[in-house]
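For this depiction, one protein chain was excluded, whereas all remaining protein chains were kept in their positions.
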Amino acid sequence: MPANESPSQSLLEISGLRISFPSAVGLTEVTHGTDVSVTVGEVVALVGESGSGKTVTAMSIPRLLPAGASMAGSIRFDGEELTTASDERIRQLRGSQISVVFQEPMTALNPVYTIGRQLTRAIRLHDDCTSAEARIRAIELLRQVDLPNPEQMLARFPHQISGGQRQRALIAMAISGRPRLLIADEPTTALDVTVQAGILALLRQLGARHGMAVLIITHDMGVVADIADRVVVMHNGSVVEHGTADEVFYRPTDDYTRSLLAAVPSITTVDIPVIEPERPRAEPVVELTDLGVQYPGGCGFGRPRFDALTEVTFDVMPGEIVGLVGESGSGKSTLGRAVLGLTRITSGSASVVGVDVTKAGRAELRQLRRHTSVVFQDPGSSLNPRATIGQSITDPLKWTGIERRRSALAARAGELLEQVRLPSSWADRYPHELSGGQRQRIGIARAIATRPRVLVADEPTSALDVSVQATVLDLLLELQSELGFSCIFISHDLAVVEKIANRVVVLQAGRVVEVDSAAQVLRAPREEYTRKLLSAVLVPDPHAQRERRLSLTNAQSRPTG
Amino acid sequence: MTPYIVRRLASGILLVWIVLTLIFLAIHAIPGDPAYQLAGGDSGVTKEGLEHIRNGLGLDKPFLVQYGDYLGGVVTGNLGTSFSTGQKVTAAIGSRLPITLELISCAAVLSIIIGLPFGAWAARRRGWRDSVLSGVTSIALAVPVYVFGAVMVLLFAVTWHVLPAGGLPPFGAGPGAHIERLIMPVVTLSLAFLAIIARMTRASVGETLRQDWVRTATSIGYRPNVVFRDHVVRNSLNPVITVIGLEIGTFLGSSVIIERVFNLPGLSSLLIDGVTSRDYPVVQGVVIVISVLFVVINLIVDIVYGLLDPRTRQR
Amino acid sequence: SSGGSDGDGSAASTNQVLKFGFSAEPAKPTTNAGTASTVNYQLYGLMHRGVMMYSDTGKVVPALAEKADQVDDTTYTFTLRSGLKFSDGSALTAQNVKNSLLHYADPANSARSYPGMKYIKSIEVTDDQNFTITLSSPNSSFLEFLADPSAFIVPDSELKEGAEADIGAGPFKLTSWKDGVGLTLKKSNDYYDAKDVKLKEIDVTFYPDATARVNALQSGDVDFIDYVPWESFDQLKSAGLTVKGAVSSFQVAQFNVTKAPFNNPLVREAVAYAINRDNANKAAFFGNATSLYGIPDTGSTGEKLWSHDPDKAKELLKQAGYTNGGPTVHLLANSTYTFLQDVATSLQADLEAVGFKVELTSPDWNTFTEQALKGQYDVTVQGEIANVTDPSAWLAVMVQPPTAANKTYGYNNDALNKALGSALSSTDKTAKQKYLDEAYQIIGTDVPFASIDRRTQAYAYDSKVAGFSVMKGFTQPYSINNLTNVYMADN
Partner (left out) sequence: MNRGGIRRLVSVASPVSIAAALFIVIVVASAIFAPWVAPASPLAQHIPNRLQSPGADGHLLGTDEFGRDILSRLIYGARVELVIALGATAVAFVLGSFLGLIGAYIGSWVELVSMRLVEALLAFPPILLAMLVVTIYGSGQLTLIVVLGLVFAPAFARLTFAQTLSVKSAEYVEAARAFSAKTPTILGRVILPNIAGALIAQLPITLANTILLESGLSYLGLGITPPTPSWGGMVASGQRFMAVDPTLLIVSSATIVLTVLSFGLVGDAVRDWLDPRERKALRAR
């Protein structure tokens, strides 16, 4: 479609949308008559509390609500009523007119096809071209979304690439059909700031060139400030405020919005005195020396092996929180898993609470794991779909033998749910009945349940709105000071890292580039790479963002990990 | 990949040897003296005759020696000669294997091309279709093949004279007659198998349908059929392949009866008759052939897994 | 269903090919290890000839011989037909006869006809056509043994170990054999009576499964089948097919007399009276059998030894000392021959009716045979067939050592043996009968076996087949000899 269209023309009109799900007590309504509108080429940010109904609202547009969900209200796309349109009609719109980036990238890709196949198929569905052309286009798309050496990525299967890489693959797939409306549900949760900036630039660019409108769901106010023309704020299933970015940021009318903005951690605003590295003189709980992890390359057979980690060396003292930052695909998750002995360590050694993970047998590992705990990067796939969240939270207690009595476990489950700001009554819901952020909180609740000595948290707040995030972080710090556990905190959100970590390890392409006290690294970084990370941090201030944009966008062309 | 196959073949040979030994022990363990019937059964067996025959068959040698001799034979591709017919076992198998293979493979193909879609169809649009599936497949599963067979013959051959009752002329001697006589046995044989495949497909498609990637595929705008084919059925094949691989054994079981009912001189009947007449070499020979078949089939099945589901490849 | 040639004189068809469904695949014909199966008999009858044979009426008549004379108790002289040839064209001489018969007389060859041939002391060949056989002791049924289809004459080349006897002097010659499938017989022009043989060819297909066999006939895949399953008699008749048979083999209950309870004749007799033969007949043979209360083909004196009389049975048990409830016995049946199992099942009910407690086991045939041989039973059910008509000959085999699976285990009764012996050796009719009656008396009370019933063994064929007749009694299995008279009528 022509790019020079009057931007005032409305593309999407959602009004009075009510979505409800079957539950033990009949239908429960989760959105209560929401109104959202998007005009051509515009970027609308849908923000709000985790679980407030952002995803379901968005999914109702291309009729992708989970089975059993029912909805009422009106959705007009380009003047056409979608709620009453035929399935076939909706199908035609999908991909070519309206496409989606799903919140959880882990499970969103078909495990049995390579990235390449899934992408090229999608391309050929919308514009007829030879498979060769499609391949070229695919590579082009992967490059656009900043994926390192795309040719190789094409041959990978979903389980062979990192969270952030999957997310980008999904984005590539979503924009492959040159849609007029892109629904992006937390599209950058797994992306480090530099890549994130790149993606945002890309979206903006597509908007400008092809007049693609974007309905972006995010909890990252920085992202909002950076990209959004207009902002819609949701709370408890209703829209509580909407307006231009400036209006919402500088003249918020609703209390929730204000609390939201207030809760935003911002690296610039952080101000704690630089406590110089006088670290506790104890035995380190985690000690990594020249740690290396290799993944079998490609489809396992004969392809070159891939070095995810090389010569990683650092240690974690008791009661210390080490922030692990680095671009997507730099090996953060791999490191976390290696520490817990979940990934085979191919070289070097790792000793955790005195156990040498590289040499430990099954039994020893189990012993070790009584004292360790983990929040997985992807909330969805790390929860047993056949277990209620209550069980998921308390099973570790049973397994580690801390608590076995049913009643006690039930009580504990309730407690933990409350602690992560979920109603304790939800204990016997199943994971698929939760929102992304809610699932993530289940992951956190599970991780803290066992009162570990070492906690590995992989992007634990990536899907949480800032206010919930604040709560969770406070909770962690509180427990930390109470139990004094050590923590490897993986995050791409430097602000969060600054808030919680004593020390920071910076990874790049599987190598440690910088290790030092948080203050040191984040205030006076030595490494060029770290500086770039910092410079790419988004500030929740539309004006500031607009100014920084230019300088950032040209910093994007660099290939990443 | 290749080292993997080599490893599998090695263990395959091991397997065949184990099976061979088991069957050797088992068949010698079962009561009944093969020599007695050969010596003329109830009518006038003489001690001398018995002696004579036993040493003719080498049954008078010590057990281990017999085992050794046999093993030696097998290694050199000599499966011995049948007690009852005096025919070379390899020849006997050679003449009967094709029939059984043809029967089974035709039945397998038939049941797959019908069973898969049937199961998928029921899984996709639940409701009454499910009941239809359960009903039909239960009948196919629960009625013995020999009943199906008998009824078919009674109807098509005896009553309506549209199909011949049994036998199987070589394909060379007129494909028409050959195929015509293949129809009833193959159909009968495939019924149960078809049912199994259908049920498996139904189950596993039902699970896959609700995976996230299906939603992704839908969101991209594929036609529902495409989504179903490429992102549901394709992902559901794993257990189906498995049963296909392992039901072959049950197949050989039921083909015994099929071969009886339709009077087809196949491998299975050779095997069973071998057992009933205590024809050791024949039984052992057939079992070896079957176990070799098995090694191959399983190898194929496991490779197919790898192709179907990369996650199972991390080995 | 009765024997006798059916005289429908419908015109002979141009293609004289008979499609014959065999009830099993015969063992390859050999002169060693004389397998006794009926199908083998049928094959012998078609491919081979002996010195004597059974005529279509079941009488023993000269076959290869044109004259057979008994000189004295132990001496027989024979004259062969002139210009006899084997189916390969080579000449058949008295020397061939001598070699073949002596081969059968050697126990090491365990030939089917050994029980008869073992009486041969010597054979002198006078010339190509004439020879004399001397017996070691008198045997009134020696000629019958010579007529046994398995006592066929073959070229010397086939008297070697493991040699297949596929060249014979019979009306048909074997031209092809597809293992498991079937075989083809073509008319042999070297057969002495070739001019009277009408069938040009017999295409045999093997149908081990009875139902399959019947279906094949009904669907027209074959014209003629043997061993018609009893449940199908009526079905076939009503389908317009001819079912023709004769009572032959008979079922008996036999005992293990080496241990209680059946070492006591009274208990055996009790069984003989307990059996409800009509029931067994119905259950196992759908009524296509005749109840048997004694010894078949022995006239009034031998055939009426017992009756169905439960009260008498109970009485006998009491006399035997089982005052409250009969003994517990192990009834051994076999699962391979359904009819024997059915007879056993019905027998079980009968025994329980008179107070026995019965445990029935029913392993497969080979296991059964082995257990029977070892006497691992109290009572069992067996089918008996005699290969000669003279009771003094075949009864002896049945009630005397050595042990066999189809003989009452451990039974040996001198008085009985003596009576039968004298009957066998006495050439004078009345004397013979006297000894026989004596033997029957002993059997009646000592009960070495309790007869149950005598089954009809039938052939069935469609309307194209003409001129077939069935032999009666124990000669029924030889009926296939009569295919020499059969022709295909066209309609």
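A, B and C label the chains in the order they appear, each numbered from 1.
Simple rule for what comes next: a contact is a pair of C-beta atoms (placed from the backbone, for glycine too) under 8 Å apart; a residue touches a chain by one contact, two chains touch by 3 or more.
None of the values given here were measured: they were computed from a predicted structure.
For the omitted chain, the shown partners it touches in the full complex are A, B, C. The residue touching the chain not shown here, chosen from B:I5, B:V65, B:V143 or B:I179, is B:V143. Of the candidate positions B:E51, B:D69, B:D130 or B:E180, contact with the hidden chain is made by B:D130. Per the touch definition above, the residue from B:N55, B:S105 or B:T250 contacting the chain not shown is B:T250. Along chain A, the points of touch with the absent chain fall at residues 21-22, 66-68, 106, 159, 337, 340, 342, 362, 366-370, 372-374, 376, 378, 381-387, 395-396, 399-400, 428, 430, 432-433, 446, 450. Think of the hidden chain as still there; on chain B it touches residues 11, 14-16, 18-19, 22-23, 26-27, 29-32, 130-131, 134-135, 137-139, 141-147, 150-151, 154, 192, 195-196, 199-200, 202-204, 206-207, 210, 238-239, 241-243, 245-247, 249-250, 252-254, 256-257, 268, 271-272, 275, 283, 287, 290-291, 294-295, 298, 305, 309, 311-312, 314-315. Within the entire complex, the positions of chain C that touch the omitted partner chain are 211, 229, 231-232, 234-235, 276, 279, 282-283, 286, 335-336, 338, 341-342, 345-346, 348-349, 360-364, 367.
Convention: only the chains that are shown with their structure count from here on.
With respect to chain B, maximal separation of chain centres occurs for A (centres as means of Cα atoms).
Ranked by how close its C-alpha mean sits to the mean of all protein C-alpha atoms, the top chain is B. Here B-C and A-B were compared by C-beta pairs in contact; the pair with more is B-C. Averaging C-alpha coordinates per chain places the centre of chain A 89 Å away from that of chain C. Rounded to a whole number, the gap between the C-alpha centres of chain B and chain C is 39 angstrom. Contact residues on chain C toward chain B in their complex (touch as defined above): 25, 27-28, 33-36, 107-112, 114-115, 161-162, 178-181, 205-209, 211-213, 215-216, 218-221, 336, 363-367, 369-371, 373, 382, 387, 397, 402, 404-406. Chain A meets chain B in the complex at residues 62, 64, 67, 87, 91-96, 99-100, 102, 104, 107-112, 121-122, 125-126, 157, 159, 170, 173-174, 177, 296, 299-302, 380.
Remark: chain B residues 1, 210-213, 215-224, 230-231, 234-235, 308-311, 313-314 touch chain A in the complex.
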